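Handing you this structure, nothing more for now.
A single protein chain has been omitted; all remaining protein chains appear in their positions.
For reference, chains read A, B and C in written order, and residue numbers begin at 1 within each chain.
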Amino acid sequence: MTTLENPQLNQPSSIYVPEPAEIIKMAKLTEMEMHYELRLADGRPLGQDPGQFVQVSLLGVGECPISLCSSPTRPETFELCIRRVGKVTECLHRLSEGDTIGIRGPLGHGFDVNEMHGKDILIVAGGLGIAPARSLIQYILDERERFGRFFLLYGGRTPQELLFKDDVVRWRENPDVDFHVTVDQPDSGWRGKSGVVTTLFRELPKLDPNETLAVIIGPPIMFKFVVLEILSRRIPQTSIYCSLERQMKCGVGKCGHCQVNNIYVCQEGPVFKYAQLKALRESVE
Amino acid sequence: MKPKIAVFSLTSCEGCSLAILELENQLLDILGAVEIVNFREAMTERDCDIDIGFVDGAVSTPTDVEEIKEMREHCKALVAIGACACQGGINSLKNHQNEDDYRSYVYGDGAKHFPTIKAQPISAFVEVEYELPGCPMVKEEFLALVKAVLSGQQWALPQTSVCVECKKQGNLCLYEKGIICLGPVTLAGCGAICPTFGSKCEGCRGLASDEALQAASINLREQYDIPLENILADLRFYGAYQEKSLP
Amino acid sequence: MKTIDIDVKHVTRVEGHGNIVVNVKKGEITRLELQIVESPRFFESFLRGRHYREAPHITCRICGICSVGHTTASVKAMENAMGITPSEQTLLLRKLMLHAEQMQSHWLHVFFLAVPDFLGVGSVIPLANTHPEVVKRALRMKRLANDICCAIAGRHIHPIAMHVGGFTHIPKVEELVDLKRRLEECRADLGEMANLMASFEKPDFNRDTEYIALSDPNKKEYAFYDGKIASTKTDKTLDVDDYLTWIIEHVEPHSTSKHVKTPRSASFMVGALARYNLNHELLHPAAKDVAVKLGLNGGSTNSFDNNTAQIVETVHCVEDSIEVIDELLTRGMKLEPLVEPTRFGRGAGTAEVPRGILFHDYTVGEDGYITDSNLIIPTTQNMANIEADLRALVKQLLETDLSKEEITLKLEMLVRAYDPCISCSVHFLNVKFE
Partner (left out) sequence: MLDRIVEKNELLELVDELSRERTIIGPVPREEHYFYEAVKNVRELDLGFNYCVYSPKAFLFPPTETLFRFEAQDGSFGATPVLEDRPQAFVGVHPCDINAIRLLDRAFSRDHADEHYLSRRGATFIIGIDCPKACIEGVFCVDMKSNNAEEGFDIMCYPLEDDGKGQVVYGVMFGTKAGREWILYHQAGRAPSVKDERDFKQYQRQKEQAFPRSIPYDVDTLPDLLERSYDSLLWEATARRCYSCGSCNLSCPTCYCFDVYDELDMTLTSGERKREWDGCQLPGFALVAGDHNFRGKAASRLRHRIYRKGKWVREREGISGCVGCARCDRACTAKISSIEIYNQLAEEV
C-alpha cells in the first residue's frame, strides 16, 4: 500500500551517500591550504560547471562543501583547494596520495558560461576566492577563442598566502589574459604591486559596460568595495556574478543552513547575479 | 603504542571517575584501545608520561592546587570532567558562605586541620584542553571525546541549550506544569535527562550563553514573577553562576 | 624483634584517598593510623539555606558510588522531618533502587577491588587479559544493576527522579519485564561468582567487635530500607530519631578525624558483615545456600568475611528485586504527584547502604528552607574498627616471617575488605554533635 505516488521510492539509494574518489596528487600551497587532484573511483569525469562545488566526506569525521578549482575542460581529474579551518578540513590535510575520500556532486549552480561566450570577462578574486575562480579561469583559457577580452585581478594578504603560485607565474606570462596581482602586506622579497585588490582597477583599460561580465569571489568585506568599483564603471547589476559562502550540511536544499531569505545557496547558488543578491538582505552582511 | 590515559580526583564525589566504569558495554573496548595508568579506583601501579589526563573534582584546598599543577605537568592533554572540575560544582556552594562559619559549622575546633580555599574550576589554575561538564559528566560524551582523540579529530561541546534535547525526547515541557526549569539557559549535551525523568533541569552543565541569562532575567521576572536573585541561587547549585568573580 | 615502617600513600582500589601509617619498633607498634587525605567538603554547611526539596540532590553528591543510598537516607530524613508518608509504590521503587545499588557497589567492590588481590594481579586491567570471562561477567552484572537505576530514576550516579515525597518518573512495564528477565538470567552469573569466591583462601584473622545494623522489628525482611537500629552486643533496639545515643562521635588525639564509638564499645563495625551477623535468618533461601557454600555463619568475627557477606547479600538482592518487580507489575504503576509536607522541624532518616548504616538528620524552617543538618557516614563509623583491626593484624603478622611487602599487602587487603568509601568519610568531624 503506497500512499504517496513517487517514482523515487523504489530506488534503494540515498542522496547523502558519497562516492569514493582517489587522491591522485596532493600539494601544499601554503601553511593553510592544500591542493588536491582527485579521480572518481569509477574513472568517470565529474562533469562540473565552473563555480560548482562538491561535498567532501571523510567517513567518521564529517562532510563539508568545497568548490571545484579545476575546469571541466580538463576532465581526467578534478581539483580542490582546501583551507584547514576545522574538524573535517584538518583531517583532510593529514591524508596522503592514494587515499580515498567521499565525494557528492557536482552540486549547485555555477557560472553560466554560455551567457559569457563572446563577452569580455573581468574576474576579481580575493584570498581563497581564487579557488572557485580558477575553474572559470581554466575554462576561459581552454576555450579562449569563445571569449572577448579577459581581465583577471587577484589580491592576497601576503606574498606567502598567495595560492596557486605556479599558475600566478603562468598567468602573468600568458598573453591571453590581462592579469594583475597584489598583496595587502608586501614583504622585502615582493616585487609586485601592493594594496587592496581594488587598487588593481587602475591597471585596467577602459571597460565596455555592455560587453563585460564581471565575476567577484572573495570574503564579504572585499565584495562590497569591488562591487562599487564595478558599478561605477556602469556595468549593469545583471552582468555581475558573485559566489556566496554559507554553512551547508546537505548541499541539496534540505537542511536549511545555507538559506538566505527565500533561496538556498546550495541550490540556486553558490553563484548568483548581483542583481539577485541585492534583494537578499542578508546575503553579504 | 597505545595512548596512556589516567584519571585523577580532586575535591569531588568521584562520581565522574565512576561513570567511566559505568560504560560497562564499552569498557573492554576502551581498555583495548588505550592503556589506563594511575587510575586510582582500579590499580596500584603508577606512571608519569600520560597522554590524556581526566580530572574530576574542584580545586578547593592548597593540596588540590599543588596536585593539579603536578597533573598538568604529567599530562599532554588535560580534560576536566564533571561540574566540579569545570565550574567548581556543588563544592562552590560554600563560596557563597562565610569561610569561618562553614568551617567551624562542620569541623568545630578541628577546623584548623582542614585548610580550604574557594572551590574553583581547574581551569582557574592550569590550562585545560577539554571540559566535559555535567554532574556527573555524561559518559556518552566521554566516549565521544575518547574516540575523537584516538582518531585525531577535533571535538567540541554542543552550543545549544537543554531544551533542544528535551524537545527531541518528546517531553512535555515542565513549564506546562508550572515548574521553572533551567533548561533554556543550560548547555545541552545531557540528553535532557532531568526533564525526561520528570525533574527540572538544575543547570549542572553550566550556562548556555550570557545572552540566555539576560533573557532569563527579563522573562522570569516579567512573565513568571521570580526575582533574579532566586534564579541566580538556582544557578549556583553547581557553580554555573558565581557572580562572575571566578577564577 | 622486628622494626618496620609502613607508609602506604593512597591506598588503592578504595573509594577516595586514604593512607596507612604503621611504625613498629622492636616488635611494639608505636604508631598506627589510617589517615584521611580527602578534601573537606562541608556538605552540612551547604545544606543550610537550601530548599528542603534540594537535600537529596545535594547529599547524593557526597559520594558517586552510594549516591542512591544517600538519596534514600535523605528523603527518609526529610519525610520524617516534614510529616510526609510516601506511597506504597514509592516504597517499592525505592527498595528496588537500593537493591540495585547494593548489587552494583558490592559487585564493583568484589570484582574490581578485591578479586585482583586474590588473583594476585595489581588491578582489574590485567585481569581483563588473564581472566576475561570474570571481567565480562562482572560488567554484565554491573550493567544490570545500573540499568535498574536508570529505568527508575534516570541514572545510578546522582539519581534524578527520586524525590522527597515520591518519584517524578516511573519505569515502563516493558522495562520492568525485561529487567526481571535479566535478573533471572543473572542467577547463573551469581553461581559462577560464588564458585570463584569459594576458590579463594581468605586470611585467618579474628577479632571480637560490636556489629551494628538496621533490623526489621517484625522479623519479616532483611533490613536495607528500614528498621530499627540493632547491635550484636545488646538485645535492645533503637529508633532512628535516637541514633545519637548509640552513635557517639569523639576526637582521637592521634587523628584529625573524629572517631565513632557506642556506649558499649570503643569501636564497632557496620556494613555487609554486620547486617549479615544480625539478620542472616531473614535472607532469601538462595542467599542462605550461598552463605553455606562460602562457609559463612552467623557469628563471624573475621572482617575479611565482609567480602563474602557482600556476595551473599547480592544474591538476596537479586531474588528480592524479582519479587519487588512482580509486586509492582501486579499492582500496576502510575505516576503519582509528590506528597506534600504537613509540618516542619527536625527529623532523622537512615538506610543500609552498601558500606553500612547511614544517618541523615535535618531541621527545616517554616519557609521550607534547611536550617541545620548532620550526616554520619558508614566509613566514618568503621574507621575506629579498621584501626583496631589493623593493630590486631599487625600483631598477628609480626609473629610470622612475612616480608614487609607481604605485611603491607595484607594490611591493604584488610582496609579494602571494609570497602571504605573515603570520599564520604570526611564528614565525621562534626562538632555540631551534642
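The rule we apply is simple: a contact is a pair of C-beta atoms (placed from the backbone, for glycine too) under 8 Å apart; a residue touches a chain by one contact, two chains touch by 3 or more.
The structure presented is a predicted model; accordingly, all values stated were derived computationally and were not measured.
*Asks:* Can you pull out the displayed chains that the omitted chain is in contact with?
*Replies:* Within the full complex, the chain left out of view touches A, B.
*Asks:* With the missing chain put back, one of B:Ile50, B:Leu93, B:Val128 or B:Val185 would touch it. Which one?
*Replies:* B:Val185
*Asks:* Which listed residue, A:His35, A:Arg83 or A:Arg134, touches the chain dropped from view?
*Replies:* Residue touching the absent chain, from the options given: A:Arg83.
*Asks:* If you put the missing chain back, which residues of subunit A would it touch?
*Replies:* 1-4, 6, 8-9, 11-18, 20, 41, 59-63, 83, 85-86, 89, 98-100, 102, 220, 245-247, 249-250, 252-257, 259-262, 267, 281-282, 285
*Asks:* Pick out the residues on subunit B that sit against the missing chain.
*Replies:* 26, 29-30, 33, 143-144, 147, 150-151, 159-161, 163-164, 166-170, 172-173, 175-177, 181, 183-185, 208-209, 211-212, 214-216, 218-219, 223
As a working rule, only the chains that are shown with their structure count from here on.
*Asks:* Can you tell me which chain is nearest the middle of the complex, judged by mean CA position?
*Replies:* Checking distances from each chain centre to the full centroid gives B.
*Asks:* Report the inter-chain centroid distance for subunit A and subunit B in whole angstrom, where each centroid is the mean of the CA atoms.
*Replies:* 44
*Asks:* Quick one: report the Å distance separating subunit B from subunit C, using the average Cα coordinate of each chain.
*Replies:* Once rounded, the distance between the two centres reads 25 Å.
*Asks:* Specify, in ascending order, the residues of subunit A that touch 2 or more different other chains.
*Replies:* Within subunit A, no residue touches at least two other chains.
*Asks:* Can you tell me which residues of subunit B touch two or more of the remaining chains?
*Replies:* none
*Asks:* In the complex of these two chains, what residues of subunit A are touching subunit B?
*Replies:* 60-61, 86-87, 90-91, 94
*Asks:* In their shared complex, at which residues does subunit B touch subunit C?
*Replies:* Touch list, subunit B to subunit C: 9-19, 21-22, 24-25, 27-28, 31, 36, 39-45, 57, 60-61, 63-64, 89-91, 93-94, 97, 101-110, 113-114, 116, 135-136, 193-194, 196-199, 202, 237.
*Asks:* Can you tell me which positions in subunit C touch subunit B when the two form their complex?
*Replies:* 10, 12-13, 15-17, 37, 39-46, 48, 50, 54, 57-58, 61-65, 67, 108, 112-113, 122-125, 128, 132, 135-136, 139-140, 142-143, 146, 153-158, 160-161, 163, 167-169, 251, 256, 258, 335, 423, 427, 429-432
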